[in-house]
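A single protein chain has been omitted from the complex, and every remaining protein chain is retained in its original position.
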Amino acid sequence: MIEKALTGGKNYWLWLAFLSSLTFLGLLSYLKQLEVGLGITGMSRNVSWGLYIANFTFFVGVAASAVMLVIPYYLHGKNEYSRIMIFAEFLAVVSVFVALLFVLVDLGRPDRLFNVILFPSPKSLLFWDMLVLTGYLILNLILGWKACEAEKREIEQPYWTKILVYISIPWAISIHTVTAFIYCGLSARPFWFSALLAPRFLATAFVSGPAILLIFCLALKRFAGFDPGQNALENLRKTVTYALSVHIFFFLVEFFTVFYSDHPEHVKPFRYMLFGYEGHYHLVAFSWISLFVAVFSFFILMSGNFLYKRKLAFFILTMLIFGIWLDKGLILMVAGFNPTPEVELEKYMPTFPETIITIGIWSLGTLTLSLLTNIALQIKKSI
Amino acid sequence: MIRLIYAFVLTLFLILIPLFGVGILGLTRFFSIVIPYSAFLIFLAGSILRVLSWVSSPQPFKIPLTAGQQRSLQWIKSSYIESPYNKIGIFMRMLLEILFFRSLLKNEKTNPHVSKWLLFTSNKRFWLMSILFHYSLLIIVFRHLKLFFEPIPSIVNLLSRIDALFEISIPTILLTEIIVLVCIAYLLLRRIVVSQVRYISLTSDYFVLFLLLSVVLTGILLRHLFRVDIMDVKRFALGLFLFNPYIPHFVGSCFYVHLFLVSFLFAYFPFSKLVHAGGVFLSPTRNLENNSRTIRYLNPWNYPVKTRTYDEWEDEFREMMKEANIPVEKEDRKI
Amino acid sequence: MKKEIPPQMNLSPKDENWMEKKAEFKKGTYCYGAPLKHQNYLGLPNPREWQPHSEDWNLPENWKDIILQGMKDLLEKYRSFKLFMDICVRCGACTDKCHFFVGTGDPKNMPVLRAELLRSVYRRYFTLPGKIFKKFAGARELTEEVLKEWFYYFYQCTECRRCSLYCPYGIDTCEITMMGRELLNLVGCNIQWIVEPASNSFRTGNHLGVPPSAFKETLDFARDEIEELTGIKIDIPINRKGAEILFVAPSADYFASPHWYTLLGYLMVFHEIGLDYTWSTFASEGGNFGLFHSYELMKRLNAKIYEEAKRLKVKWILGGECGHMWRVIHQYMDTINGPADFLEEPVSPITGTRFLNAKSTKMVHIAEFTADLIYHGKLVLDKKRNDKWVITFHDSCNTARSMGILEEPRFILRNVCNNFYEMPENTIREKTFCCGSGAGLGADENLEARLKGGFPRAYAVNYVKQKFGVNMVACMCAIDKASLPVLLDYWVGGVEVCGVHELVGNALVMKGEKERVKNLRGEPILEAEKNEEDLR
Amino acid sequence: MKKIYDKGKTLTGLIIFVVLVSSPTWYNLVFGKGNYVPDLKVEKNGKECVKRTSYMKKNHMELLKVWRDEVVRTGNRTYVREDGEKFEISLSGTCLKCHTNKQEFCDRCHRYVGVTPYCFGCHNIPRETRK
Partner (left out) sequence: MKRRDFLWIVGVSAIWGIFFPRVLASQEKNRDKRWVMLVDVSVCAKNRDCEACIKACHETHNVPNVGGSKEQIKWIWFSKFEKVFETEIPPIAQKKLGSWPVILMCNHCENPPCVKVCPTSATWKRKDGIVMMDYHRCIGCRYCMAACPYGARSFNWRDNKRYVGNVNYDFPLRNKGVVEKCNFCEERIAKGLQPKCVETCESRALKFGNLYDADSSVSKVLKERTSLVRKGYLGTNPNVFYLL
């Protein structure tokens, strides 16, 4: 079945070549990072996590969001998603894969990776995150592959895949919850130290994941001549809209709690993020962009004929995903580490190699997704 | 199943030989010098003779297996690797075959299915395990060169370092150690579990796997448990190849078992199915061009045979042909 | 589904020691021995009347020595044989690739085991470990039982080479089977369905033993039939000296159905383009059953083509739709009976295309020839005339895996019909499944084996029938045309078989033709039916 | 031997094969170091070793690993030998007291057998002889 990934026209190959070269550049930069150390990144003693972990968080969210299709499709038997279910599963697979890669490149000693398994420490959430993420990856790989195979051979999926589907639903929630727990269990970082962090993560995940899938489907429709079905797109739009409203609501709740209580440790990072703190305005523009995009696109998305204006839809969705990425990525990291324990403010700016590595991983993810998508498309075409 | 047991017992027996010979009889000289030298000689001579015996038979016909479009009309895209028509195509085909096990990659299982009759499912796992197995063995052999070369070529050190990519325990557990064990276990289990393969398996098939397994296991034991004085081992290894034999003192019986099994493997090589390593280069269905209509291929033993000539044939049918107004040879001549 | 999955289709053989299991000659699964008359005519060794199922095979006294000496000779003659005896690792990649194994579930039909039948004896008498360790080295004695087993299984292999495609060392069971049959021949163990056509072919020039006069009659009949269909009276040259091209087709094309319609197709195309060609009564057969018997017989039968080309002073040779005929021509003819230096490099007189790939052998496949005509727009084709059919294409093993002629017929088909669908990808092109009757096994007495062996092909046809409504299988092999109808009728039903050139003939718009209301089969063309409906 | 077909290719292949399998011989002959056996300098200015030489030759890495874990993970810094003699667990404090020259002791042998232990990355031993 894998060989189907290698059938395609000239544009397809150009696309693959483009992604491969970006991946290759990323690989080169990573080799450089291995040689020099993480010093080539913009991370510092005070902001010790940056772009990599930001992306990790974001992609875990995208992976978890597959559940927004799985639940209606498998639990409620809504068949709108039947044509794109496989893509949701592949997107989940690729996202977990990418998320794990981001953790890998963030490690100071990747050669000791297996210590996590050799010396398991159940107290550490990173240990659990490793477990749930690899579990989710395997689960979705099996599900996606079996679905593809069943489609290709025109046979029923084996009954045990159904059981795996049921397992995968709480599992999807768990991966993002555990990822949120990594942050919100730290009393040292008041910006993260909120019970609302996990729900907020899930809300943003259910915006970004379906939004990516929506763009993906629109692109497939436009470039690959594959029709996902108008109902599926419409439902995705609704999912994004509702999740977006919850996201905005959660943000306001957090905003209220922090500023009404006026707890100094909690107020400081929020003030730094939204209004600047002691003359440092690193995040202000990003924060407002993220907020504005969320609110603005919420109103646009509410419109029923949103999907019919393709260019607008592309634009709005891209902006929205970017806004969410800023919110649970960059801002989460920088505001989490600022102010430092000694009440200093440390700016974080990703460096060039760091960005190249990040782009490399994105490209590798996109490459994998393209290959998988092509397999699925070829199968759909051949039957 | 009985074949599996034969093979297992045979392997155990082989392991016992050096244990007995060195451990009880103390024949260190025999096992550290005589055995390796004779094994190597058998290996070298046996392999060469085996290849020579193959090439002493000609390949009378050009019988490539075409797995793709032939080169015919210019506007039809021909598959120059799958159906090669020149040396480059052959080279590519053999390269892919030998380096990437291309034919095995194509493998797919045929399964009976109640309503669909047949189902073809891809079987890339077998390919993956095979290729990992072979490359691991290659790297392991390469790693051992550090014992035979002084100074050690940097490429050998580099490879060893890559093999020790993950820092697990001291001495580092190597990637190939794990991979090769997993692969042998897979290949063995496959022979036992898959009924088709179990049916065709001979004692020697199991035996080779057991032999390799015991070589690998004793090697791992030597690295991690029953350690040896590696300086002494290197001195021994270098001595062998410089015809200046040296009997290692600071090694245990595990070392002798390893050495004996490796020697046996080498000596066994030319007489076993392991010769596929050389034979694959000679396979006429893969290493010949599909151009037999373009260039005449010669068969050295092509001998004349008794055919039925046209004249003989016309003699039998002439009258009939004339009646039917079919032109005939002799008749024409007469007129 | 018309038929349930065959009960014997169990691909998980139960544990047993295959070396100790004898071959069982069950009626319907083996072919009859060759009649004495034909053995004698060809001068084959140990001629006698015999049957495989009889206890005593009347082997010569020293049969064992003959076989072992023969094996030694073959090992010295064929590197392929020697190599394939040594390098198999029994990895099992080939096991379920054989249509006979899939269809019968008989584990000895697994290609590796078919080879092991010979290999076990080879080990015993030709290798050191085998001589010493015997059974433990996988060796066994050559006994009469083993010989019978050889006979049973080497005449249950159609030499289709599908297993070889999957073998990591390219071990070719076809070669093994050929060697096995060579050896069996040394002690006079042949089958009727191979020796009789071979002897006929040797005597009269064609398998069916058609004498020249009958050959001419049947071509005249074809001429009349074409006139009836198209209103055009065509000319069919026979034994015409100085023609540019000698045309050689399998004899079934002019005596069997549905081959016959393919013949009409050839004739119409040749007439339409005004080809300067001739048939030959001497070389009235392209097929070569010697291939299934022995090197020597193959060479003896093949010689007539070049001889006739030389006699008729043609420039080059064109070959019709046939499978094993093309294996011989493509991979053997030039080597065994060449060089054809009295001929010229083939050039299409119509398009000027030089057939560079046939530069030395000087023989061109008709699919290559016609595809070239169509590509250059030399034929006016009306695809609608084939609309009645939903067509799929069956690659013949020999042309697919020994020639690589895959695209040419597909190109032709796409140009002569509107409804063309491929069978599942695991069963076409180089992965094609045999019809189950190749390599001289198309007899009646072994019908059960044939039907089982053809099962995977029937599966694929059934698949496209269910899915696309396929009702016509096109192919380019005379054996296929003969065996597929029986096979498909049994397993699938409602699917017919035709040659590629039958469809070309249907679609061909000839200059000056009358309105075509019937296709080559004499059935109304769908289009015509529609017109009638419109009129009503 | 009878006639050999494909002589050129086969002989080339066989020559490559022979050259490869005999490479240890000619490589060592060409580079002339085949008989080299490193000479290890031990200055016995301390007591006798914590373990027998034969044991240390084979298992020093194992002992160092155990020592490492004893010190780092359990905080135990004393090693008691079977005969009751006590030693401080310390690479630099105990081992290097006798084996004063890393280059001529550790490195020589490690280089000879192609081993690069990662210990010395952090447990730095100065270039000059340690006293």
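Assorted remarks:
Going in written order, the chains are labelled A, B, C and D, and every chain counts its residues from 1.
FYI, a contact is a pair of C-beta atoms (placed from the backbone, for glycine too) under 8 Å apart; a residue touches a chain by one contact, two chains touch by 3 or more.
Bear in mind that the values here come from a model prediction, so they are computed numbers and not experimental data.
Taking the complete complex into account, A:P264 is the one of A:G9, A:G77, A:G225 or A:P264 that touches the chain left out. The chain omitted from view is touched by exactly one of A:I182, A:V258 or A:L301, namely A:I182. Touch with the chain omitted from the figure is made, among A:E234, A:E254 or A:E346, by A:E346.
In the full complex, subunit D makes contact with the omitted chain through residues 66, 68-69, 72-75, 77, 92-93, 121-126, 130. For subunit A, the residues touching the absent chain in the complete assembly are 36-41, 43-46, 48-49, 103, 106-110, 112-113, 115-121, 123-127, 130, 182-183, 185-189, 264, 336-337, 340-344, 346.
By definition in this document, only the chains that are shown with their structure count from here on.
Computed centre separation for the pair subunit C/subunit D is 67 angstrom, with centres defined by C-alpha atoms. Each of residues 76, 79 in subunit C touches at least two other chains. The set of subunit A residues touching two or more other chains is empty. Residue ranges of subunit C in contact with subunit B, taken from their complex: 1, 5, 9-18, 43, 75-83, 86-93, 95-97, 102, 107, 110, 112-113, 116, 127-129, 136-138, 161, 164-172, 175, 202-205, 211-213, 216-217, 238-241, 281-282, 296, 299-300, 303-304, 307-308, 311, 329-332, 334-336, 338-339, 353, 355-361, 363, 368, 371-372, 375, 400-408, 411, 424, 426, 430, 455-456, 459, 462-463.
Contacts from subunit A toward subunit B in the complex involve residues 1-2, 109, 111-114, 118, 149, 153-155. The touching residues of subunit B, counted against subunit D in their complex, run 40, 43-44, 47-48, 51-52, 55-59, 145-153, 156-157, 160-161, 167, 169-171, 227-235, 237-238, 241-244, 250, 278, 281, 300.
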